[in-house]
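So the structure is just underneath, and the comments pick up after that.
All protein chains but one are shown in place.
Let's look at subunit A:
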Amino acid sequence: MPRKCGNCTNNAVLKRPKTGDALCKDCFYWAFEEEIHQTIVDAGLFSPGDTVAIGASGGKDSTVLAHTMKVLNDRHDYGLKLILLSVDEGITGYRDDSLETVKRNQQQYDLPLTIVSYEELYGWTMDAIVEQIGLKNNCTFCGVFRRQALDRGAMKLGATKIVTGHNADDIAETVIMNVLRGDIARLRRCTAITTGADGYLPRCKPFKYAYEKEIVMYAYFKQLDYFSTECIYSPNAYRGYARTYIKDLEKIRPSAIIDIIHSGESLSVKKDVKMPQQTVCSVCKFVSSNEVCKACVLLEGLNKGRPRLGIGKTHKERRKWEEDLAEEASRLSLHNTAVSGSSDCGQGCARDEVNGCGSVFVGADEDDVNGDGRRNGCCGGTGSGGCGTTQRENRMPAQKVITARTTMRNLLDF
């Protein structure tokens, strides 16, 4: 005998992963949409008149998000202006296909669409980046660049809010990943429904409490047009471990996903733990946890043929770089050894050693081979504590106009 819908007299077609209740199609649509509405209302995500940029990748989450936002905006009279915003990372065989889906969605939902590309913003496509860095750590580039790309695109469009399709599974995964990586600042932020409020475009996640499975079910029963291929460059990401763990947990106890979010929401950080302060990147003027934001460091590395600069500990890569340069310099006998490679630098960096900084700078070389390298070479901006002042004292004014800088200038002008 077919199981009945828990809410009406029709036959049930699905069992909700979130609560275990059986529902028919229509009751499920209604419940799913109203839950999103409830989240939006409870958290006060929007105000009437907002222009909301929907981060659209063409995947299931963003397709369902675009659909639901449109439905709810009409049904509950939010008074929002909705626009689709896509980022083209330049991944042949993946993003070009998924963007086709977004273009179809644009017509299906009658929403304006804008596409910003890594190539126009940074001068690099992901294809070119992967060529440099290989299939390890490439997701770091993509993730960091995308965050900024969305912000830039949304600002260009005059949007007041950004919504993304992050679902409950994504958030649970991020909680676990931040515990594994020991990233306490992100661990604290990652369960917030809205981030980046002060002064910057707020980003919200209306699907924060929606199970990925339910989103797939919704898209499946509504026969929404979405693109469902995994990114061809992502199989090696560390995130994959957290993802597998979450999926395994869900099999054992379906509520685990929401339980992890509850855990994340009720975590508190000790008062004496030092938190990185959010500031503004001195190069590109975007929000950043460090003097220079990650995107600029990564970009500098790419432009200088040192793609690993922003991966792992920046100061290590800088040291290697300096050593290479020094070697070259001594080979050409242009200078005496510019960088000693030993750990005494005589400029107060010895103090940094105590803080585990281990920087090996010599500031004597007037030619400044390090160029911008100086600006956060001391501790790689990872906030290992106590070396902030020294770092600033040591910093030399950047004298050279380098390619990275010009690229950044160009893209600031839009």
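Here, a residue touches a chain if its C-beta (ideal position, glycine included) is under 8 Å from a C-beta of that chain, and two chains touch if they have at least 3 such contacts; residues count from 1.
Going forward, contacts and distances are computed from a predicted model.
K.L.:
Just go with whichever of "serine C-palmitoyltransferase", "Cytoplasmic tRNA 2-thiolation protein 2", "Elongin-C" or "Large ribosomal subunit protein bL19m" UniProt uses as the name of the absent chain.
P.N.:
Answer from the record: the omitted chain is "Cytoplasmic tRNA 2-thiolation protein 2".
K.L.:
Would you indicate which residue among A:Thr19, A:Gln132, A:Ser234 or A:Ser330 is in contact with the undisplayed chain?
P.N.:
Hidden-chain contact among the options goes to A:Thr19.
K.L.:
Of A:Val64, A:Leu99 or A:Leu187, which one is in contact with the hidden chain?
P.N.:
Among A:Val64, A:Leu99 or A:Leu187, only A:Leu187 touches the chain that is not shown.
K.L.:
One chain isn't shown here. Among A:Tyr109, A:Tyr122, A:Tyr209 or A:Tyr233, which residue touches it?
P.N.:
Going through A:Tyr109, A:Tyr122, A:Tyr209 or A:Tyr233 one by one, A:Tyr209 is the residue touching the chain not shown.
K.L.:
Take the complete complex as the reference. Which residues in subunit A touch the chain that isn't displayed?
P.N.:
6-7, 16, 18-19, 21, 23, 27-28, 30-31, 34-35, 38-39, 42-43, 175-176, 178-184, 187, 193, 208-209, 241, 245, 248-249, 251-253, 255-256, 258-271, 273
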